[in-house]
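The structure appears below as structure tokens.
Here the complex is missing one protein chain, while the rest keep their positions.
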Amino acid sequence: MSKEVVPDNSCARAEQWLPDYWQDELRSGDRAWLEQHLQTCAECAELAAFWRELGQLPEAEPDPRQRRRFDAMLTAYEATPSRLAWTQAWRMWLRPLPLGLALVLLLAGLGGGWWLHGLGHSAQGQASEIAELREEVQDTRQLVVLSMLQQQSANDRLAGVSYSNRLGPLDPQIMQALLHSLQYDPSPDVRLAALDALQHAGGGGEAAPAVTRGLLEAFPYQNSPLVQVALVDSLLELRPPAARALLQKVSTDHAYSPEVRQRAEWGLTHWQ
Amino acid sequence: MLGAPLQAGNGKTEGLLPLCLPGGCGSRSRRAAHGPQVIIQPESITDDVLMSRVRDGDVQALAPLFDRHHAALLNFYLRTTGNRASSEDLVQDVFVRILKYRRTYRPGSRFLTWMYHIARHARVDYLRKRHGEIEWDDAYAAPVLPSDPAESAQHRLWLALALRRLPDDKREVLVLSRFQGLRYEAIAQLLNCEPGAVKVRVHRAMRELREYFHQIAKGQIANEEKP
Partner (left out) sequence: MGPNMKTRIIKVYWLTLMLSLAVVPVLVRGQTTSEQSADHNRVVVRLSHPSQPARIRLQMLVGHIRVQGYNGNEVIIEGAGKHTHASGVPEEARGMRRLTQPGGLGADEDNNVVTIHTGFEPENIDLLVPASSAVSLKTLTGNLHVQGVLGELDLESTNGAITLDQVGGSIVAHALNGSITANVVRLDADKPFSFSTLNGRIDVTLPAGMHATLNVRSDQGDVYLDQGFDFKSPAPSSSTSKSESNGMLKLRMDKTIRGTINGGGVEINIRSFNGNILIHKGK
């Protein structure tokens, strides 16, 4: 700041008034004075110009999936308020802990709850409670996966994806989480693994259309050619009709790297 | 990144028509067909009324609030964390928290200030969990619109880099006032200080921004001059 040594009075006043000027809070008399000053003082004018220029930074557009994510959350909240409390308890208390410790404590807590639950109940009551508990354990494992997918290290997140593979058919929350990882995980390896996991689930069953739609939507947001190639391959395997138009576009669009275009083209020639 | 930028900076978000994204407006009307008979007309109902309904148990009233504000919230987080994935997670987290703390909302107060209060807390918690470090997406650090002449694209890049280089608290106050459209009084409430102090902080932040801009510009130009 070269002019710091002897503050010029009018500049000091101008600088004091600029914030108000920027938010249209100056009285008209003061504003007139300030605008006059800005015409003569290059430095203050530059500062004012910066404020204007900031407005040129582009505004990002949210993507439609976020609304669906919100909807899923809202529906879940309405359907099972007590379960959300459990999820929130998980978030509030377990996330700060290192993952291994959290797992051990979680299982211990669950075991404790199970034991307390078992005190003094009839046989039929127990059967239905065991069924309920089994469902809760399944939920717990899913919560574990969701937590692992948010870990800071790529190795942990990769472990999370791998673990989700072992859970059997994907539940919608895990599928959303994997789609999210596919799109946004900073590590290309985690994204590849997520795609692999989704494809296993999408291979058959009811999850397939949702997975397919997710893959189609994820495509434009990918910027790693390796993951794009893998996506092209997945779409070629799943063969949703919408993929054909997408692949045609990809094969001719030079924004995509040659390997991706090549793959799309190859796929199209084999598409009967 | 694409599309016309929103007119930021004049503090008015109520009354703005919600952006109708594919799958967005459609699903809302679908819900109105099955749900309760009150048909919510987003354009005419204020945030305060909607949030009061949420507070009283009509959880679906949160949806138009999401439609109205999630884009601005996303941009708030993008500008203060620079990471798209984290920002999207944070936006979702804010609405979870709004649900969780809905009973603490005071009907008649400004929803926007309350929401940013929650948003700031969410970000602090998120940072704490990640030991204060969120990876800046390289793509976001260099916003370039395809129609730019080369020089203004470069200016914009430097500006974005300078903004990124500001310390957290200065950058935040700048983003809240310049982009999120909050008045100084509202920001003062959020930061628990006097509006005068906010103005001073804004002013200092702008000066520092200019300083960094020039440093970056000098550094880049010197770089280019080397053989």
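A and B are the chain letters, set down in written order, and residue numbers restart from 1 in every chain.
The rule is simple: contacts are C-beta pairs under 8 Å (C-beta built on N, C-alpha and C of every residue); 3 or more make two chains touch, one makes a residue touch a chain.
On a predicted model such as this, the values are computed, not experimentally measured, just so you know.
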item: Touching residue (missing chain; options A:Gln56, A:Ser162 or A:Gln248); value: A:Ser162
item: Option from A:Leu74, A:Ala193, A:Leu231 or A:Ala264 whose C-beta touches the chain left out; value: A:Ala193
item: Interface with the unshown chain - residue positions in chain B; value: 131-133, 135, 138, 216, 219-220, 222-223, 226
item: Footprint left on chain A by the chain that the document does not show; value: 2, 82, 85-86, 89, 93-94, 97, 105, 109-110, 112-113, 116-117, 119, 132, 153-156, 158-159, 162, 187-190, 192-193, 196, 224-226, 229-230, 233, 257, 259, 263
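The rule we apply is simple: only the chains that are shown with their structure count from here on.
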item: Chain A and chain B: spacing of chain centres that average the CA atoms, whole Å; value: 16
item: Contact set on chain A toward chain B in their complex; value: 1, 15-16, 18-20, 22-25, 46-47, 50-51, 53-62, 64, 66-71, 73-74, 77-78, 88, 95-96, 150, 152, 180, 183-186, 223
item: Chain A-touching residues of chain B, taken from the complex the two chains share; value: 1-3, 5-6, 8-11, 21-24, 27, 59-60, 62-63, 66-67, 70-71, 74-75, 78-79, 84-85, 88-89, 91-92, 95-96, 99-100, 129-131, 135, 139-140, 143, 145, 152, 155-156, 159-160, 163, 174, 177-179, 183-184, 198-200, 202-203, 206-207, 209-211, 213
